[in-house]
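Removed from the display is one protein chain of the complex; every other protein chain stays in position.
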Amino acid sequence: MPEGRGGRMTRAQIVNAALALGLIGFGLGAWAMDETFLVTLATKVAILAIAGAGLNLVLGFGGLVSFGHAAYFGLGGYASGILAHHALNYTAMFEWPFVFEGTTSMPVIWLTAMAVGALAALVIGALSLRTTGVYFIMITLAFGQMIFYFAISWPAYGGEDGLPIYVRNGFPGLNTLDPVQFFGLVCVVLFAMLGLISMLARSRFGLALQAARQNRQRLMAVGIRPGGVLLVAFVISGAITALAGALYADLNRFVSPSMLSWHLSGELLVFLILGGTGRLFAPLAGAGLYIALEHLLGGVSDHWQFFFGLLLLGVVLFARGGVIGFLAGGKRHG
Amino acid sequence: EPVKVGMITTLSGGGASLGIDTRDGFMLAVEKAGNPDLEVHIEDDQRKPEVAVQLSDEMIQSEDVDVLTGIVWSNLAMAVVPGAVRQGKFYLSTNAAPSQLAGKGCHENYFSVSYQNDNLHEAAGQYATDEGFGRMFIMAPNYPAGQDSLSGFKRFYEGEVANEVYTQLGQTDYAAEIAQIRDSGADALFFFLPGGMGISFMKQWAEAGIDMPVVGPAFSFSQDILPAIGEAAVGVKNTAQWSKDIDNEANAAFVAAFEEKYDRLPSLYAAQGYDTARLLLSAMEKADVSDADAFREALRAAEFDSVRGDFAFGPNQHPVQDIYVREVISEEGQLTNKIVATAMEDRGDAYAEECSM
Amino acid sequence: MSALLEVEDLNAAYGASQALFGVSLAVKEGQALALMGRNGMGKTTTIACITRMMAARSGRISFAGHDLGRLPSHKAARLGLGLVPEGRRAFAGLTVRENLIAAARRGAWSFEKVCDLFPRLAERAGQRAETLSGGEQQMLVIGRALMTNPKLLILDEATEGLAPVVRAEIWAAIRALKSQGQSILVVDKSLRELSSVADDCVVLERGRDVWHGPPAALSGDLAQRYLGV
Amino acid sequence: MADPILDIRGLSRSFGALKATDDVSLDLRAGEIHALIGPNGAGKSTLIKQISGEIAPDAGEVRLRGRSLAGVDAAGRARLGMARSFQVSSVAPEFTVLQNVVLSAQGASGASFRFFRPVMRDAGLLGTAHDCIAQAGLSGREAVPAAELAHGERRKLEIAMALALRPALFLLDEPMAGMGTEGATALGDLLDGLRHRAPILLVEHDMDAVFRLSDRVSVLVYGRVVATGTPDEIRADPEVQRVYLGEEA
Partner (left out) sequence: MSTILLIEQLLNGLQSGLMLFLMAAGLTLVFGVMGLINLAHGSLYMVGAFACAGVAAATGSFWLGLAASIAAAAAAGAIVEVAVIRRLYARDHLDQVLATFALILIFSEGTRWLYGSFPLYLNVPPSLSGSVTLPGGIQYSLFRLAIIGAGLAVAVGLFLLIGKTRIGVQVRAGEADREMIAALGVDIRRLYTLVFALGAALAGMAGALVGTIQSVQVGMGEPVLILAFVVIVIGGIGSIKGALVGALLVGLTDTMGRVLLPSIFGLFMETSAATSVGAALASMAIYILMALVLIVKPGGLFGARA
């Protein structure tokens, strides 16, 4: 990300640190007080933040508004669900060139999910990047919807009913069924991904990516093809979001087409905008706020969505640059 | 020892009417019983599987409930039930009863109080056969419950299928299908279009003015949506294991109390919620929930006065019950259902054999 | 004769950085005032404040007897300000004709008269503005401002990027306008041509009006100091 | 005489019925500033865009050091050493001046798929960038976001970015527009020195600069080259005076 001037950067850093510590503190605090459900809730925030982080790479830095990121999220989820399904039912997933019965090992599942996400992003990205602006938004939506309808009507893995994973997948050396251990694992992944994105953003690649958002014509004129830069970012983004999908499947022990729906794509966008587009920690801030509000308001009234809407509206109108922009000030990057 | 019940049901968004009726029926029984040992937590699943899963986690992990119930939709049930019963909780289904959970995936802690999903469609097939409809046009949305519906229908239908059409889930315009139906020259139409889909279809069907008998499962003609369909529904035959005019004391009391309390007629879902609560209460009389085996036995015995009359569980803990054919009528300016025939007696389900319990 | 436009003690800022420090100037009815200064000294900012596209921090702007202080920019414009903005800003997706009629107000200037002034525009009447050459766009936005039949024409670098003949034509047009009694506020880099129309000059330096006077007096040392000529 | 660095042959491009460039041939030799002048709408920018690869010609070809550039896109041509400035400033508005110029230097280095080292700590790129910023007269403004620059300053940033490409030749589309007398004079001096590093194809309406700086001048009218010659020859050409220079000659 562009280096801010003077004290701005530090203020943003303070906000970021507070967010990170807030998440970890909340999770551990809930665990200490034996509020297992709140640990689960914190885990959900962290996972959605990973998905959002994937989107943020293309949206916040590359300026590509993908309205179809649920596709990668859901594909990651299904990768996890299908591998576990076969492993748990002892049925072969394929028999050629060797018999493969799936797996419940998270590292293997993660790699598979990321590969699937990256591949899908490569194909979809290559086709979608021919368009720009709103057309890009809509063509990504179109591909997302195609995968969604495919999942609904393909009976092998449950169709609309979805696919349960009866036991959470395992990670060597950890008991993933223990909510706090799973939470810890997810946090490690989250901060690793945020670190990765921050590094990418500062690199040569990141500079070109951010220039592609602002002025593609200029990027061409200095000898860099925006298409390639954006496609690479899109693929990395798809992989990260798919990884989040795999974790989400494990959190819920269930995958269904709703992970692929445009509502989810929309929610990921909302997290980012709420957090502050182009800010490294936007996905965490946005997902955290969103889930917290949803949870708190849900208890207050059956019509909580009404008040939730009002609150969101208040944030857009009065806290420019999202939560982080509001707290940290400074220029927004996107 | 008190029993804590966690009810997860749909109270907001499309489909809220089903959850609201389920809740209201359930709570009516709870309040009538006035048993201080029964504590109910109700949460809205927004019809989203992942929300349902989180709610069940919360109820199991933080609130330490003993029994879960209330889910309307099969896909949410598939997300919640297997995990919950594996963690030693009881699940009593007020509605959704997917085939997976009736067959291979059955579990000793899982009871369906409503039916097995296929039942009403099977009964419709049986009824069509009994009526002598030789050629039927059959139609359902293209999702697992829709596919199950058509196969359930065909399991007991002996005539010829004129055409089999899958619509899009959530579709609201049926002009194209209606044209096909008109063109097919079938004797009668069977369709399964739950919720808003059914409302839209029936209104357009009436507009089209096609003179063809219509048969469906109760979902499209239950009390909660009948007013929305309007006069178009009058005369339609639908299959259900319950109707407000089933003649027994429990039912009369239920219908009266429901109308009295909520100022509307009860629907199928309300009856199912009511029966579920009464089943639970009957088990609480006989056993302590902390003794899971005894409590399970007490549930299995199903010694309560069901609003359906006779009620018993089959080997896979799904009901064995009569299924009726109802006709939509207009009564005192209100649309409602009236039983006109019995389609199946003591029907269990097609998956019980696969259940190794 | 009273001043048509009067700006007093204008202060303005972009966020935290102040761009104008107490600028004052006046344009009299029927006269042309040249606003001059090096790059980045605040000329465009002054114009943005006058046309109410930017809110001033403090100061008074009065035009034709009205206080522009709180007016939204369209109301200020309707009092008779006609702007030819820096950087052209033709309406990209609209045709030449549409650009001209979009904001036209009744008066002496009509589509035909603008086409007489710039025959090029008549040839290209149906073409979308974004595909015009730079100079054609410049003519278009001058025409667009004239079509609002303004009391005061404000030109911010209106001859930038024009061919010498056209530039000469535009200066001729500006002189002609002025001789018809049009009041003008003009920003330009070319001292020679400014001198030929301006009755009065104001020089800005770092957001301050450091010099007022007639063009003739602005030569030699002064020009070197303020304009680097 | 040495072969020209840039050789343009028969470039034509129409927009609908309009022939924006019509069989244009010209060349650019080592060490020279070749000015391209002509009335507004004559096709100068269109020609530059065809040379830089932003739009494809209908006919004709562009050769760089004898090599045909057919099929090479704008980015490829930039890598081969074509640096261009835009008639309407085109920079990355949210980037600071420094970041903009570093981006340019990075483009020249040809390595953009590097994911790990922070680019703003790359001594090589920074060195080049600071150099070019100084040459363009923007020292002290490095940390200002491009969007906050005054118009003239943004023109200078364009020049700095072109310099940072370390190009084989420059295509400058009205670099002096909006610069002010002082800035234009300084830029003139800079270009004057630059021509020995890389020749310049200069589109400009500032006749003082054109006649002061250029070695050769071509005049484009209605998409055709109507005259090419030394500044003095062009200034004296009655046809050029009539269609372009007016009384300024």
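Letters A, B, C and D mark the chains as written, and numbering starts fresh at 1 in each.
In this section, a contact is a pair of C-beta atoms (placed from the backbone, for glycine too) under 8 Å apart; a residue touches a chain by one contact, two chains touch by 3 or more.
Predicted model only: the values in this text are computed from it and were never measured.
Contacts of the undisplayed chain with visible chains (whole complex): A, B, C. When the whole complex is considered, the residue among C:13, C:94, C:122 or C:222 that touches the unshown chain is C:94. Touch with the chain that is not drawn comes from one residue among C:5, C:35 or C:83, which is C:83. Although one chain is not drawn, the whole complex shows that of A:122, A:142, A:167 or A:292 it is A:142 that touches it.
Residues 51-53, 72-75, 77-78, 81-83, 85, 89, 91-94, 98-99, 101-103, 105, 128, 144-145, 148 of chain C touch the missing chain (whole complex, contact as defined above). Interface residues of chain B facing the missing partner chain: 12-14, 16-17, 20, 142, 147, 150-151, 161, 164-170, 172-173, 175-177, 179-180, 182-183, 196, 199-200, 203-204, 207-209, 224-225, 227-230. Residue-level contact of chain A with the missing chain is found at 59, 65, 127-128, 130-135, 138-139, 141-143, 145-146, 149-150, 152-155, 262, 266, 269-270, 272-274, 277, 303-306, 308-313, 315-317, 320, 334.
One rule holds for everything that comes next: only the chains that are shown with their structure count from here on.
The greatest centre-to-centre distance from chain A, using averaged C-alpha positions, is reached by C. Between the CA-based centres of chain A and chain B the separation comes to 37 Å, rounded to the whole angstrom.
Centroid to centroid, with C-alpha atoms defining each point, chain A and chain D lie 43 Å apart.
Remark: chain C and chain D have CA centroids separated by 29 Å (rounded to whole angstrom).
Across the assembly, chain C contributes no residue in contact with two or more other chains.
Chain contacts here run in a simple line, from one end chain through to the other with no loop closing. All chain pairs that count as touching, in label order, are A-B, A-D, C-D.
Remark: chain D residues 15, 37-42, 45, 87-88, 148-153, 174, 177-185, 205, 207, 243-248 touch chain C in the complex. Chain contact summary for the complex, chain C toward chain D: residues 14, 17, 38-41, 44, 86-88, 120, 131-136, 138-139, 157, 160-169, 189-191, 227-229. Remark: chain B residues 11-12, 43-44, 48-50, 53-54, 57-58, 61-62, 74-75, 78-79, 82-83, 86, 98, 100, 142-145, 147, 169 touch chain A in the complex.
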